[in-house]
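Excluded from the complex is one protein chain; the other protein chains are retained at their positions.
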Amino acid sequence: MSKADTAALIIGGGIAGLETALKLGQGGYTVILAEKESALGGNVAKLHSSFPRWEDPQELIKVKQAELKTLPSVRVLANTEITGLQRQSGGFTAHWTDRATQKSGSLPVQALIFATGFELFNASVYGEYGYGIYKNVVNSLEFEHLLGMYEQRAIHVPESIAFFKCVGSRDRSKGFPYCSKICCMYTAKQAGLVKKISPDTQCYVFYMDYRASGKEYEEFVRQVIEERKVRYVRGRPSKVVLENDKLLVRFEDTLIGVPMEASVDLIVLASAVVPRPETLALARMLGLKTDDYGFVEPVYGSPVRIEERIFMAGGCGFAIESLGAIAQGAAAAAEVTALFNKSE
Amino acid sequence: MIETYAIRRPEAQESPIARQIREDLGIDVARCLECGKCTGGCSYAAGFDYTPRKIIQLVKLGEFDKLLSLDALWTCLSCQLCVDRCPSGINIPRIMDYLRARAHRANSNITHKNIEKFYEIMLSDIKNRGRISETIMMIKYNLAIKNLFANASFGKKLFLKGKLKFFSPRTHNIKTIQPLFRRLSEKDGQA
Partner (left out) sequence: MIRKRVLSPEERIPDIPETIFLFRSCTGSMEYPGTENSIKEICKILGVQVVMDPDQTCCSGYLLTCSAYKPEFSLAVTARNLSLAESRKLDVYAFCNGCYGYICELSHIMLHNPDYKKMIDGVIDQLGYKYEGKTRIFHMQELYYRLKDKIVENVKRPLDGLRVGVHYGCHYLARQYGILDEGGYPTFIEEIIEAIGGTPIFYKERQACCGGAVGRGFTHKENVVHAHLYKKFMSAKKENIECIVTVCPGCNTSLDREQPAIMERSGEAINIPIIDIGQMIALTLDVDVQKLGFEANSVSLDSVLNKLGIH
């Protein structure tokens, strides 16, 4: 078989899927990159600045996208949803639907890469935080959009902002027992960026622990606390009530053990990272193993291989930072390259 | 002579009181994340000597004597907001009930004797009448705490205005209630 006879289907054009497509395309393999939305880039394309070095993720997406366009063996299907997957001998049949034109069809592929990403837990489960009730309570992805507008001076930065971590994570009673891994870092980034744009804005970060296990991560959080002067409060907020058009946050500072209140203009909820329901639906079509929550699971010993000819990359496996998603995307490309060379 | 101070030494394993709470109530305080959401939600934490989170911590550390002499045991409003908020679902009000009971039985240094009295009166009311009569309870309570005039002007006003009935409708078939308590007391060995 030649390289033209084998094709890999990447489901999801976020940063992980993009990276897999790039690496396979650079190797000359035929790649079909199916993205449900009209544009590539996924969650990362919505972000402003990054940890641990304040770099621009949108620039990163732009560079990768431009590179992708130069690769003749990569076909990008935007607006395209994969609606069905069947195993065939030596590969799969994938059914697709174009969300814009409602056209549909199917195509044969020899390898599958799940790069469907994650989404955020619906924080309206916590009536006490008022998400979906008070207009100034947003989740962290919605806040990224606001950050963009603050950067462009399109709207005023509020006088005070509270960031709640662990909303839905580390909560066995209303959410999930797991730690969503990335919230500590992106919250530090968001609060730090706000302080850079508007040093007078008061930022509170409510935390149980801050988990900064990565190269330069600890230094990054310390910089946000020490230099940018973000107030970190150790305690999980209990209640948000309206008071004179402001939001009053009730919490305990657990380090001195006293109940306290803070009056803020905006609340940002670092909602738990949860798998997309679409991922679970696709995994079920192939009988793939997922964990209790619906994240797909690679086999022990490989960062990305789920089963024969099926791989994953990025947030569909678990919460992951963008650099980690890129690493997994590249690893998936390496696995596919190895597979296709073995088949040849 | 100089009195020296002792530095506390915490239990490194499950403390006896934590084990008892786990066995008697089925509540495992090891699940506590120490996040303080209970305290932030508490109706009256600002008035407590120890906040709900700290009380759970005392249980973990095995500070049994301290627990039994807490003021918060008796000022807790039992509103259950702590357990509503707790991400680990720890039923703190139930633990408070349990500790109150232990304090009562141990006859420890209870800061609010009047509540104990109140409870005794209320219990006898239920045992004898099936339902509670708040007027009689008020009077008995005042006699017990030897302050005839607490609540009195208020109660008298209500009574005169016909707002308080002297007797609540007593349970009809009281004969089935009294033996119930007797039987259970025999089983338990105490009334």
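Order of writing sets the labels: A and B. Residues in every chain begin at 1.
Going forward, a contact is a pair of C-beta atoms (placed from the backbone, for glycine too) under 8 Å apart; a residue touches a chain by one contact, two chains touch by 3 or more.
Quick caveat, the model's predicted, so the values are computed rather than measured.
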item: Touch criterion as defined above, residue of A:90, A:105, A:127 or A:199 at the omitted chain; value: A:127
item: Residues in subunit B touching the chain absent from view; value: 43-44, 47, 74-81, 83-84, 97-98, 100-101, 104-105, 112, 114-115, 118-120, 122-123, 126, 130-134, 137-138, 141, 151, 154, 158, 161-165, 168-169, 171-173, 176-177, 179-181, 183-184, 187-188
item: Absent-chain interface as seen on subunit A, which is shown; value: 125-130, 133, 173-174, 239, 241-243, 248
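Note that only the chains that are shown with their structure count from here on.
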item: Where subunit A and subunit B are represented by their mean Cα positions, the distance between them in whole Å; value: 47
item: Subunit B-touching residues of subunit A, taken from the complex the two chains share; value: 128, 166, 170-175, 208, 234-239, 250-254, 257-260
item: Of all residues in subunit B, those that touch subunit A in their complex; value: 31, 33-42, 45-46, 51, 53-54, 81, 85-89
